[in-house]
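Here is subunit A:
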Amino acid sequence: MPADLEFDDVAVSYRQAGRADLRAVDGVSLALHEGEVLGLVGESGCGKSTLARAACGLEPLTGGSIRFDGEPVTRLGRGRRPQRLRRIQMVFQNPYASLNPRRRIGSQIEDGRRAVTGNAPPVAELLADVGLEPDVARRYPHEFSGGQRQRIAIARALAAMPRVLIGDEPIASLDASLQARIATLMRDIASRRGVSLLFISHDLSVVRMIADRIAVMRAGRIVELGTAEEVWAHPRDAYTRRLLAAIPIADGLGTLPGG
Partner candidate 1 sequence: MSRVGRGQADGLTESPGADAADWRGLRIGGLTLSVRGKDGPSEILRGVDLRVPAGEVTGLAGESGSGKTMTGLAVCGLQPAGALVRGTVELRGERMLVPNVLSLRSRELNRVRGREVAMVFQDPTASLHPMISIGGQLTDHVRHHLGMSKQDAREHAVSLLERVHVPRPREALSRYPHQFSGGQLQRIAIASAIACAPSVLIADEPTTALDVTVQAGVLRLLRELCDDLGLAVLLVTHDLAVMSSVADTIAVMHDGAIVEHGDRRQVIRHPRNDYTRSLIESLPKTPPPGAGPYDEELTDAR
Partner candidate 2 sequence: SGGGSNAGGGKTLVVDNSFDLKTSDPARAFELTGSIVDHALYETALTFKGGDVTKPVPGIMSYKESSDDKTLTLTMNGKHYFSNGDPVTVDDVVFSLKRVQGIAGNPSFLLDGVTVTKKDDKTIVLTSASANPALPSILPNPSLGIVDAKALKKHGGSTTKSDSAESYLNKTSLGSGPYMLQSYNVNTKVVFAPNPHYAGPKPAYGKVVLENVAGPTQKINVQAGSSQVALDLNADQVKGLSGGKTRVIKGASPYLIYLWFNQDAAYSGGVTDKPDFLTAIRRGIDYSKILSLAGEGATQPGGLVPSQFLGSIKADATDSHDTAAAKAALARSGYAGQTVTFSYPNDITVDGIQMETFAQALQAQWKAIGINVSLSPSPIATFLDAYRGGKLQSGIMYWGPDYPDPSDYLVFNPGEDLGLRAGWKAGADPTVTAAEHKAAAALGDDRAGAYADWQRAQNASGPFVPLVQPGQYVVTSSNITSLQLNPVWTVDLAAIK
């Protein structure tokens, strides 16, 4: 399978005042194949977001390379993002912060459509895709609930007709009752539009539901990579095992997660 997005020994460091640099991502090699849903899990601070941001060109690499469609992903500087790279889009964690509160939904989605040349689907169609009425385009973000906002954010990302969609914990700030629904929605849309999806979450039980493959990250490194079933049922890495054991299950049996 050809790879849309390829990480090759990627490293990202942050400068810290008065301390040694922090290697947030430390030699990650990973490929996101065409049309695939890749789940990336790991604990808080292990470098998931940093990796996602690097894939969008938002962080300078201190080592390795990221290639999109065979060409390197360049850093997003002061200027505008090159057309080519606008085919990589991201859905963020906090639906309350990812939409501009002062602009109408419609025009924000329009921005997405205008980002690329070619015939992007009309706003109404995009909204329908994410299960919203077309007339919401005239409203402002504060009139929507978290789940609805996340749908809008997805629609905006889709408007740019991305080849790769990155979800950086898109469900983490949603109500428990919504999490599974939004995750499934993302998966469905991705497969319908043939978009590769890198889905980041710390909730393995949700990732497992939607991902084809799962990568487990710890302290900046990928410690395990395999198909969803493999990782879930037969984890090889001790850390993955611990992670899995720690997941509480709503079975009504009172099973205390292992810690």
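How these were chosen: all candidates are chains of the complex that A comes from, given by their letters.
Just so we're on the same page, contacts are C-beta pairs under 8 Å (C-beta built on N, C-alpha and C of every residue); 3 or more make two chains touch, one makes a residue touch a chain; residues count from 1.
All of these numbers come straight from a predicted model, not from anything done at the bench.
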| item | value |
| --- | --- |
| Of 1 or 2, the one touching subunit A somewhere in this complex | 1 |
| In the complex, subunit A residues that touch candidate 1 | 43-44, 175-181, 183, 202-206, 208-209, 232-235, 240-259 |
